[in-house]
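Excluded from the complex is one protein chain; the other protein chains are retained at their positions.
Here is subunit A:
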Amino acid sequence: MSGQVQISRRRFLQFAAGAAGALIVGVGSASAFDRPVPLGLLGDAWSQLGPYLRIAADGRIYIGVRDPDNGEGTATSLARIIADELDADWSQVVVEQLGLGIEEGNGEPRWIYGRQHSGDASSIPAAWADLRQAGALARWLLFQAAARRLGVPAEQIRGAKGAVLAPDGRRLPYGDLAAAAAALQAPSEAPPVKSADRYTLIGQPAGDVNAHDIVTGRQKYAIDEMLGDAVVAVLSRCPFPGGTLDSADRDAAKKVDGVYDVIDIQPEQGQQSGYTPQAVGIAVLARDTWAALQGRVALKATWKAGASAEPNTGALEQHAVAMFDDESVQPSIVRNDGDIATARKKAARALEATYFQPWVAHATAEPPNCIVRLDPDTSVTLIAATQAPRQAYAVVQRLTGFKPDQIDIRVPRGGGGFGRRLQHDYVAEAMLIALAKKSTDIRTRAIKVIWTRDEDLAHDFYRPLAVHRLNASIDAKKKIAGWHQRMASPSIQKGRGVADNRLWQSELMPDALPAGLVPNFRSDWYSLDSQLPRGEWRGSPHVTPTFATECFIDEIAHSLKANPLDYRLAMLGDAHQLPYNGRGGPIDTARLANVLRMAAEKIDWTRWLRSENGLGIACAYVWGAYVAHAIEVAPTADGIDIQRVVCAVDVGRVVNPSGLEAQIAGATMDALSTAMNLAITVKDGQVQQRGFRDYPLSATAQMPNEVEVAIVSSTADPTGASVMGVPSTAPALANAVFRATAVRIRRLPLLRELARLR
């Protein structure tokens, strides 16, 4: 038996009997089911576990998690959203990471699991919209089956800890009911989800479901897979964007013991950035990683810059400033409210500041890697950490021409993502190596491509360098009457099929605060030219604009001798909503004021004026989340000592408080480390950084002992968590440094700039 229930215009719930008396429940979208689905696909043939939810006869509940987990905690939080709706016993739940769910439908791919994407903190909001209903359907079916068996009305049955309870105290474990439930008729409409007062798991802290495997070394990342006896490949890549090979001693490389072959790789013409290798390179294929590394040394590859050299970092910044100063340059007007020119004429005082933020890299703990087993006639198996498995599929499909059922993409836990794994250059590169003609003795073996750290740092999709110039016109009542924000950056969207007049969309958001709070407001974006690949980076496009904005508001408050907390609260004014044309909107000013007050109270902001230490504060609205950071810094002889870091956060309803706290604290540490020390720089046409000595991520000694996270209790629909702690961290730090040292930081990385100015 099987059935389906429509839950919205384009989405369906499905259920079916699985093998050995199991009940399987999943969610589909209309695109996948607008043609008749063969019933055979609805059984356990779907996958061993079934999509999303499989209740086995022994009571164990297998929950498949569709979104990749690169440390965001989705494997835990998405599973708990389903398990709570089902009144499951969490100790009976087994969580499995789903690979890419794809099947053939008249030559087109069908996405069995709907969206499968981990980026911009979107997994939980999407899950809230559909995964809960999968749990509710399973619960409804189990209750109906129990009602028949026990002879009591289904309305009188309750669920608790993986069993149904009848009013007379009789108890039936879910496992005993699974087969009967799977044989029922579908309900006419989707069963309602639980009311919030009956949550048992949502809102309670839970440890990561993979923790035991991680601490015992059993957790397999893509880089740990061998698919039998894979050949290991490492590459030497051209360090000049758009450059070419000058010379390489391929014979010397092949003579190294254990090296099998050497293969040249080229970016494919006409492919978008992120879908093809980003640089010309030479792959050394060998018996093991060490042999491949030695082969790469023996290659002695040298490279030539391309026709147009990448500008040095300083030149790019100077160009940005020159554009701001040149009225003949026409920017993209991102937003224009009122009239900033009139506001400036009437202003009692005017302020201007320019903020410089460098290129930064992702430097994921697990560097890019990909393992492929290709049988050119029949199938391909690929294992890769990716935040967007469908994009990996697009690359594999294009390069093989295979049908969906010939492509098996497995997505293990990833060692960090931060946006790097939204790009699939490393998948394309591994596929091209797998497809290349090779020496006969390795032709049938899997290929495992590992990026070394030097290559990772020199060939990232960097967060774009950004220069922001801000002008404020202050009226006689000390209010901001006019605000002009100009941003220059090389757009992430360039080279991705986006029209030039839309390139600003990845860089600066029209409704970003203080838009809506200032009557005369304009934001402009200027395009900078660069050949460096760039991509999303944890929280972009909120990150660099928030640094500039929140530092500038601090400067304004200081110039008016105002307390920067009070000044922000006055700007937000009485509780009201600001229209927000993007995910999570509208902006509720009261919720933002609330997190500001919470952070201030926790750090004891009343000390702000008299403390010898510097106290700094900043806030951000990030895709429906409201975040404020307060940081306390003591000056030291050679820099600063971060003494306390507080973050207050309102993400709506909290699914897993332990996971949220980890994400907020981790993002805060990430943002501190990045703001203090990290920069990618270009000199003589190439990226200079090649390791953790010149790209020095902070170790624990440079970090605060803890980040104190205050979580707002809320009943609003949940937002995500993974990026929310980033945007307001760096400005809170810079504002604290100003109070501690009287040095205003307008250039990152902060410690280098502080040393220069002190």
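Going forward, contacts are C-beta pairs under 8 Å (C-beta built on N, C-alpha and C of every residue); 3 or more make two chains touch, one makes a residue touch a chain; residues count from 1.
Assume contacts and distances are computed from a predicted model.
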Per UniProt, and picking from "Ribose ABC transporter permease protein", "RNA polymerase sigma factor SigK", "Fatty acid desaturase family protein" or "Isoquinoline 1-oxidoreductase alpha subunit", the hidden chain is "Isoquinoline 1-oxidoreductase alpha subunit"
Given A:211, A:315, A:350 or A:757, the residue that touches the chain left out of view is A:211
The one of A:246, A:441, A:684 or A:706 in touch with the missing chain is A:706
Among listed residues A:178, A:223, A:396 or A:449, the absent chain is touched only by A:223
In the full complex, subunit A touches the hidden chain through residues 70-71, 73, 205-208, 210-212, 214-221, 223-224, 226, 232, 257, 288-291, 293, 363-367, 413-416, 418, 450, 452-454, 658-659, 662, 665-670, 673, 691-693, 697-701, 703-707
